[in-house]
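For this view, one protein chain was removed and the others were kept in their places.
Order of writing sets the labels: A and B. Residues in every chain begin at 1.
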Amino acid sequence: MKRPLITLLTDFGTQDHYVAAMKGVILGICPNAQIIDITHDIPPFQIGAGAYTLAQAVPTFPQGAVHVAVVDPGVGSARRAIAARAGGHLFIAPDNGLLSLVPGAAHQKTVFEITNSRLFRRPVSKTFHGRDIFAPVAAHLAGGVALTKVGPRLAAWNKGNELTPQPDGSGGWNGRVLSIDRFGNIVTPFHWKDFAAVAQRPSRLRIGSLTVTDFAETFDSMPVGRVALIRGSADFLEVCLRQGSAAEVAGAAFGTAINLAFT
Amino acid sequence: MKRPLITLLTDFGTQDHYVAAMKGVILGICPNAQIIDITHDIPPFQIGAGAYTLAQAVPTFPQGAVHVAVVDPGVGSARRAIAARAGGHLFIAPDNGLLSLVPGAAHQKTVFEITNSRLFRRPVSKTFHGRDIFAPVAAHLAGGVALTKVGPRLAAWNKGNELTPQPDGSGGWNGRVLSIDRFGNIVTPFHWKDFAAVAQRPSRLRIGSLTVTDFAETFDSMPVGRVALIRGSADFLEVCLRQGSAAEVAGAAFGTAINLAFT
Partner (left out) sequence: MKRPLITLLTDFGTQDHYVAAMKGVILGICPNAQIIDITHDIPPFQIGAGAYTLAQAVPTFPQGAVHVAVVDPGVGSARRAIAARAGGHLFIAPDNGLLSLVPGAAHQKTVFEITNSRLFRRPVSKTFHGRDIFAPVAAHLAGGVALTKVGPRLAAWNKGNELTPQPDGSGGWNGRVLSIDRFGNIVTPFHWKDFAAVAQRPSRLRIGSLTVTDFAETFDSMPVGRVALIRGSADFLEVCLRQGSAAEVAGAAFGTAINLAFT
């Protein structure tokens, strides 16, 4: 018997009771659920970083999984909560762009507003929808409740494409740092498939005071102590320093501007 | 078939092998157990913070769960280990006040001292009772061993109410910070039901050099950059700063004194 699979991604951290409260609620409704943490260490309120990390993790999971994502600076406001199906996966999130990078989500039509309060934990607090709305709705979906029961279908939702690279007017692209990983590798918003489409390879990347022109095939083939570009495991262009932190060298943080040139 | 549910709360952190060792022992005794982490990031030896976090998480879990809590500065000393039933949940902890805030625990009579060494992992080390006593006893209880088998019933145990607010002699209350969450929200020990009981609303809170008189209904309705009081998701009064850290502004830490006045 296959167990329903629910993943969680939040900016709640792991120090408080918040994540455990979501899991307790889920197991009360769907005792058989397998709950997997994607991460709870998204920097507080950074919707872009959450969107990137969710999009990287989701395709590795088997279809049918229910993914709950909560990075939600607007909790308690009028922002909508949504449930969606994309690429064989189900998603529960605030409607703030958090699902914008999920493969297939941009063209998704099966998006519903979550309004059916019979699926909620009562009473619904004004500050903790993760526990009172997102977790119980996910558990009901994992347990077999139909997606159409959560509320009305939406014609439009927040595709939050502020992270999409833009042409710089000189044949190159401008973008912003999507993520900096534990090793200090800088993930850029430039995806390998874009280079393939234009049959081009970038020649120069600028970030902060740093200009990078070297490409490497593997971490191991990089000279120690010298920043280089690499095709990351997520197929985005990354700026790396072998056994060191490229982010530290570049002075880069989430959101730092990047320019990519071709010649 | 419902799987036995065991939660873990410790101050062990997640860097070392300590938490995994507890899980290994549990799965060796009760292979079918579902193990959920509440948190392992309680500040070292902070029994009060552990008690608060445990009390917030527990009511979200289904009844029948076994909760193991280990914040244990007295490990290896004469402090007792206890097992208790409260509110349909089972608890395993050192007898140092860690269970004092669990709903219903204060009036609990079914508390037992853990002395039955046949339920332990052998040999019992002097420094790691989490692995050698708390984890295996929890696994045996989750697997069906009766609570009465762990050892003798206790007439008295440590209800550790040093965190309970006290009257300040001027119609207000004194207390200390229960917790500071990842977002810098300050959790006070003043519970909403106490205000309801006296049909009063507090008018002013003092913490460090800060005096707060504003109330907000939601995070979203708070002016950015201005500290306000809010009814937290745990029904305790919280001091919050929208999209910022109230704890930083107030210079507050776990245990900082707070005064609450009514007019």
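Please note the rule applied: a residue touches a chain if its C-beta (ideal position, glycine included) is under 8 Å from a C-beta of that chain, and two chains touch if they have at least 3 such contacts.
Predicted model, so just to flag it, every value in this text is computed and none were measured.
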item: Residue, one of B:F61, B:F91, B:F112 or B:F128, that touches the chain absent here; value: B:F128
item: Omitted-chain contact residue, chosen from A:A57, A:V145 or A:L210; value: A:A57
item: Given B:D16, B:D168 or B:E248, the one touching the chain that is not displayed; value: B:D16
item: Positions on subunit B contacted by the hidden chain, ascending; value: 11-25, 27-28, 31-32, 35, 44-45, 73-77, 125-128, 131
item: Positions on subunit A where the hidden chain makes contact; value: 2-3, 5, 7, 14, 34, 36-42, 53-54, 56-62, 65, 179, 181-183, 217-221, 230-234, 243
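Here is the rule we go by: only the chains that are shown with their structure count from here on.
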item: Subunit A and subunit B: spacing of chain centres that average the CA atoms, whole Å; value: 31
